[in-house]
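There's a structure below that I have some questions on.
Only one protein chain is missing from this complex, and each of the others stays in its spot.
Going in written order, the chains are labelled A, B and C, and every chain counts its residues from 1.
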Amino acid sequence: MHRMTRPLQLLLLLGAVALALFPLGGSEFYVGLLTKIMILAIFALSLDLLIGYTGLISFGHAAFFGVGGYTLAIVFQNAETIPFWSALLWVLGASALAALAIGWISIRTSGIYFIMLTLAFAQMLYYFFFESPRFGGDDGIFLFATPEVSLGSFTLNLQSGHNLYYFVLGWMLVVYLLLRMVLKAPFGHVLVAIKANEQRVRALGYATGRYKLVSFVIAGALAGLAGFLEAIHTGYITPAYLSWHESGLVMVIVILGGMGTLYGPILGTFAIVLLQDYLPNLTEHWQLLMGAIIIAVVLLLPGGIASLLQRLCDRLFAGRASEASGENNASAPSSPPVSSTVLFAPATPGRADNE
Amino acid sequence: MMATATQPRPEAQPALLAASQLHTYYGDSHILQGVSLEVGRGETVSLMGRNGMGKTTTLRSILGLTPPRSGRTWVAGVETTGWRPYRVVQKGIAYVPEDRGIFPNLSVRENLVMAARPGVDGRNAWPLERTLEHFPRLAERIGHMGNQLSGGEQQMLTIARALMTNPELLILDEATEGLAPLFRREIWRVIGEIRDTGIASIIVDKDVGALLGLCDRHYILNKGRVVWEGESEALRRDPDLYRQHLGV
Amino acid sequence: MDLSFYLIQLLNGIQYGLLLFLVASGLTLIFGIMGIINLAHGSFYMFGAYLAFWFTGLTGHLLSGILLALPVALVMGYAVERLAISFLYRRDHLYQVLLTYALILIFNELQRMFWGSDVHSVPIPPLFSGSVPLTDTQAYPVYRLLISLCCIGIALGMYWVIQKTRLGMTIRAGASNREMVEALGINVNRLFALVFSLGAALAALAGMLAAPVNTVYPGIGDSILIISFVVVVIGGIGSIKGAFIGAMLIGLADTFGKVLLPEVASMVVYALMALVLFWRPQGLFGRG
Partner (left out) sequence: MSQATPTGIKRRTLLKGAAGVAAASTLFHPVFAIGGQAKVKVGLLLPYTGTYAKLGNNIKDALALRIEQSGGKMGGREVEFVSIDSEAKPPKAPELTKKLIKKEQVDFLVGPVHSVVGMAMAKMARQDGLITVIPNAGANQLTGELCAPNIFRTSFSSYQPGFPGGKAMLEDGHKRVVLMYWNYGFGKQVAAAFKQSFLAGGGTIVKEIPTPFPKVDFQAYLTEVAALQPDAVFTFYAGGGAVKFVKDYAAAGLNKHIPLYGAGFLTEGVTAAQGAAAEGVRTTLHYADSLDLPANHRFREAFQQAYGRPADVYAVQGYDAADLLLQGMAAVQGDTGARAEMITAMESSTIDSPRGAFTFSRAHNPVQNIYLREVVNGENRVLRTVEERLEDPAEGCSLA
């Protein structure tokens, strides 16, 4: 896992504090918008586990987001009250199961075939919900009750925008810490090693397929959690949440934010959603700007926003950094965000050009 | 002929190939640490050294396949530093890489035909028929796909393919490695025939005996530096050198 | 439903498959030889359709419209390769997905700026606007037959170029070992730019040919993009033969799926792809 420098940690902590304080002064609209951003950030974090750490490029991740939302809507469609914890169990179970089934088949393939197979399954689910008369078709399903969160005698009312905001913030932190834990565990090291060189990991006697599948299931379940929160947030779910555009968007978010770091996807979500909110104010043809910004990031910032932030931090604290790095001169090549693991040396040099 | 190739000599006919002070990196590791060498027209030269000493990297640096971070290269007196590989080889170089680089999805004939081009002076000394005369086995297998050939046949195909480009200089990396003795003999015979047609060569191989018989001069590499250069006689007389840099 | 019904449906399926092949062949070339995942491939199809609409309007005839539009498409493809794609050869697939996704945004916006969001139609040349009667009630449009013939002609032409010419050999060689091709004195950058613009032109040509029967409207590129990826993946990446077989399979599966399994028609092609990849993870003709 990528080691964060002290200034960066400080900066991120400041960001978290700012998020926690925001509702005290921010307008109702932005509280809602940030709620949505944090939900999408959970979604992006789950995808990052796959593309940033396991090397599985899923182009159908929106399927699990959708399954999460639909599970809530279908199971509790006519319920007067929705107990949050049992709904959560339903959602995690259903999306993990979906991920298990799709993952089990998809993981047999690799590269572009994996990308397309995950897309195929997502499209099938999309059309299933879109054309099914039972589940509302393209109109989707409306939820008229909001889940009630009870912890002992305490009950949290999620209908209040502020409460939902803090609730979602809490979940985002939980998911962040959970993924950190997973990645720091031996299991996480194996995942990262699989991304770097699967052959070698297999040669060392690991059943890499099983590791990839578990990673896929965790990511699917967390995406389901995000879809569940979004359904609570908006009160409805439609097949559009499962479309390949959404899968593409979350992929853009992760790469733009900086895959292979956990804070990158969160930053990426903020950047993309806020741009989508702001750019239309500038010009009717704002998609042109959006496209240009993405291209600029691809060409100029291979590590995404996360690398930019890292570099800024390094420059701000340049004095200390250069002392520490010793013999390395300023023109040292920028290393990829994932610098391999304790277990395995990086792949052989010089062959990087042949896939 | 002494090789102190810091500059090609403009007064006489320039060397066919010259490299000066090549420094090449893979990532952070400094592989070539100032390699210089020179090959004259029609000259056959070997590059020797243990595995990992930078022989392949030297060849790739000269061709621009792995561009050196510093240092300069010339082909026939024209500086080719920083050129893209296809332009460098168009000056009359044919390259037979270590892994042979056969196109598995092309037939033997297609492998040969797609590479064909006239030499730098426009002559076509190696039409398909003549090339095949030197490789009777390939003529037999002309319709087979590249991936259906044995290792020895593949090596013949790469050499034949190299000839189809009508080169002035042939670069052979690991000419006979991994081949059965019969094929080795065959390959050395062909290389000899090629030398006799006046084509210069740079040869990398483990078979020092064969190289001593075939080559005019030798370069020995150790840890990315040229530690010795000279003619076959001098190398034969110096068993120490042999033991230190080449023996097991 | 008698036999003629199924025969006509067969004809429908083949015709759809042939058109898909035209788009997918360009995609598989770009994909297999250059290793580039080009999500913007559908945009070339879209531009083809709009260019055909535009130039046909200017010249008054589809054929002259296509003849004018083709070079424009080639130049567009070349420009996109030089200005964007060429920076991505050594980068991860992910960045290709990201950049070409951005290109879709840009191309859709450009389309809107140039041609607005109306639905346009392109007239079928009078010579081909008739129909061949098949049954008492149904006729088959001559122009659809013409499209099929064009696609077959282009497929044969491609087969000839790829299998029989030196350019084709070089392209195939480039697909298996890019560096070796360069080391044989061939300018691989130029070869790739050529392949990319050829692939783009094939997609655009498909858009042009289909414009009179499809009509031209915003978003037509998106609809063809995913399905052509499905074709390419089923056939095996980089295999023209695979793209052909894959396109035929999808064309027929889609057509008969609609007729025989109307409730799940949209899912049929994806299910077929999942099935093929389950059985052969590298596609039908993919290299292992």
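Here, a contact is a pair of C-beta atoms (placed from the backbone, for glycine too) under 8 Å apart; a residue touches a chain by one contact, two chains touch by 3 or more.
Remember, it's a predicted structure, so these values are computed and weren't measured experimentally.
Although it is not drawn here, the omitted chain touches the following shown chains in the complete assembly: A, C.
Check A:Pro83, A:Gly111, A:Gly209 or A:Pro280 against the missing chain and you find that the one touching it is A:Pro280. On the side of chain A, the interface with the absent chain consists of residues 27-30, 32-33, 36, 127, 130-131, 133, 137-140, 142, 233-236, 238, 240-241, 246, 277, 280-281, 284, 287, using the contact rule stated above. For chain C, the residues touching the absent chain in the complete assembly are 1-2, 5, 8-9, 12-13, 15-16, 108-109, 112, 116-121, 123, 131, 133, 135-141, 143-144, 213-215, 217-220, 223, 254-256, 258-259, 262, 265-266.
The rule is short, and it goes like this: only the chains that are shown with their structure count from here on.
Between chain A and chain C the centroid-to-centroid distance comes to 33 Å (mean Cα coordinates, whole Å). Within chain B, no positions touching two or more other chains are listed. Residue numbers of chain C whose C-beta contacts span two or more other chains: 179. Residues of chain A that touch chain C in their complex: 51, 57, 59, 105, 108-113, 115-117, 119-121, 123-124, 127-128, 130-131, 244, 248, 251-252, 255-256, 259, 285, 287-288, 290-292, 294-295, 298-299, 302, 352-355.
Contact residues on chain C toward chain A in their complex (touch as defined above): 31, 35, 37, 39, 84, 87-88, 90-91, 93-95, 97-99, 101-106, 108-110, 112-113, 179, 226, 229-230, 233, 237, 263-264, 266-267, 270-271, 273-274, 277-278, 281-283, 286.
On the side of chain C, the complex with chain B involves touching residues 166, 169-170, 172-173, 175-177, 179-180, 182-189, 287.
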